[in-house]
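After this line comes subunit A, so read on.
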Amino acid sequence: ADTTTVRVGLLVSLSGTYATVGEDMQRGFKLYLDTHGGKLGGRKVDLIVGDEGDGPATAVPAAQKLLERDRVVALTGLVGGATVDKVQTLTTEKKIPLVGANARPAFTPVGGKPRDLAYTWHTSYNSDEPGIAIAEYVKAQVGDGEVYAIGPDYQGGYDELRGFTDTFTRLGGKLANPDGKTTFTPFPSTENFLPYLNKAAETKPKAVYTFYAGAAAVAFVKQYAQSDLRDVPLYAAGFLTEGSVLTAQGPAATGIRNVLNYSPTLPNPTNQEFVAAWSAAGHTGQPTTFAMASYDAAAVLDRALAAVDGEVTGEKLNTAIGQVGRIVSPRGDWQFHPIERRPVQRWYLREVKADGPVLSNVLVQDLTTLPTT
Partner candidate 1 sequence: MSEGRGAVRVDAYLIPVVDGVAYGLLLAIAAAGLTVAFGAGGVLNLAHGTLIAAGGYIAAATSSGTWPSLAAAVALAAIAGAAGGGVLAAATAGLRGRGHLDQALLTFGVALIGGDLLTTVYGPDTLRPRLPATLEGTVEAAGHRYPVDRLAVLVIAVLVVAAGYVVLHRTRAGRLIRATVDDRAMVAGIGVNPRLVDAAVLMCAGALAGLAGALSTPILGVGPGTADTALLLSLIIVVCGGLGSVPGALAAALAVGVVQTLGVTSFPQLAPYLLVGAMTVVLLVRRRSLPGQAAA
Partner candidate 2 sequence: MVATGLRHAYGYLTVLDLDTFTVAPGDRHAVIGPNGAGKSTLLNLLAGATRAQSGAITYNGQTITRRQAAWRARAGIGRTFQHPSVYPDLTVLDCVRMGGWHHRRHPERTPLEVLDLVGLIDHADVLSATLPHGHRRMLDLAVALAGQPRLLLLDEPAAGLTDAETTRLLDILDGLPSWMAVVLVEHHMDVVAALATWITVLHHGRRLTDGPADRVRADPAVAALYLGPGGDDAAGQ
Partner candidate 3 sequence: MLQVSDLTVGYHRDDAVLREVCLDLTAVAVHAIVGPNGAGKSTLLHTLAGHLRPTAGTVWCEGRDVTRWRPHQAARTGVALAPQGRRLWPSLTVAEHLTVTRPARHRPGSTFSVDELLEVFPALAGRLHHHGHQLSGGEQQMLTIARALHTAPRLLLADEPTEGLAPTVARQVTAVLQQLPQRGATVLVTLPHVRAAAALTDTVHVLTTGHLSHPVTASDGQAERLLRDHLTLTNPHAE
């Protein structure tokens, strides 16, 4: 067989609610390929893109096509948690490594037995990590004041918010929400947040913590600035102001402090190259964590494929991925957690500031490294 080219499947949302994220991830991956002569591990890459759409209903057929028609040796991308949850069972059956570059769900055990994660990797993070990372900082800021927690009513929202509230309360913080439970807003149907925000204002919180993404993020930030909460500091998981939503939010977003594993203003050289290449490729705005994680997924495959000799099979590639070791990345170097199979990485506090003409998530300080080994 032909050992000089490999087929890689990239499954991202190109239509539907998450198309923006999908676009970014595709750009990130392609950017790595273009900056590395279209090769990964010395092999020409035949990249086959599939549309994840709005969720498993469209994603699984596409994944099946990539796996069974195109016989890819690795599958990467995947925007939605539900999608990863379903596709993961396919890739595991087919013994093809899945290198997820965005959401990583909890992989709840089915029928009592835990899920087999031998072929599942992520270059991103667990949905609850942003919250865990920022909780201590917020606690320090509010002292013994209370924090109001609000988020979207779906699995991603639960994880993101749980990460914060659990850690925050463990550190002795108190939630301003009545009955001390996070407020969840119907998703994606909620587009009018004003009533929630005014309600929240009545609890006189010292700060607000939230997580939204996409259209909801735009509406939330804009209406936050119009609500009684306007002067209350807003902390958030970085997606609230990540990427294109920031331009839509405009000035209303300035001053929001948020946490993420990446900021385009990170000083390390790899990042500077990355950002330069990004704008050189003619993409508007600054690179996002989505693009960066996908870029890293390419890097992982690059190193792993280099380690495979002869014909590339799913098994060989998977073992190789297990041994890639340290990855040099725009977010700062990281490596896979031996059991968790996701990056052990630093988390950063960022603030939305005018950076020249455009708004940007400017690095404020390092927070912590997660997951702790």
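How these were chosen: all candidates are chains of the complex that A comes from, given by their letters.
Everything that follows uses one rule, which is that contacts are C-beta pairs under 8 Å (C-beta built on N, C-alpha and C of every residue); 3 or more make two chains touch, one makes a residue touch a chain; residues count from 1.
All figures in this text were calculated on a predicted structure; none of them were measured in a lab.
Student: Going by the contact definition at the top, pick out the neighbour of subunit A in this complex from 1, 2 or 3.
Tutor: By the stated definition of touch, the match is candidate 1.
Student: In the complex formed with candidate 1, which residues of subunit A make contact?
Tutor: 15-17, 19-20, 22-23, 153, 183-186, 188-192, 194-196, 198-199, 202, 214-215, 218-219, 222-223, 226-228, 230, 244-245, 247-250
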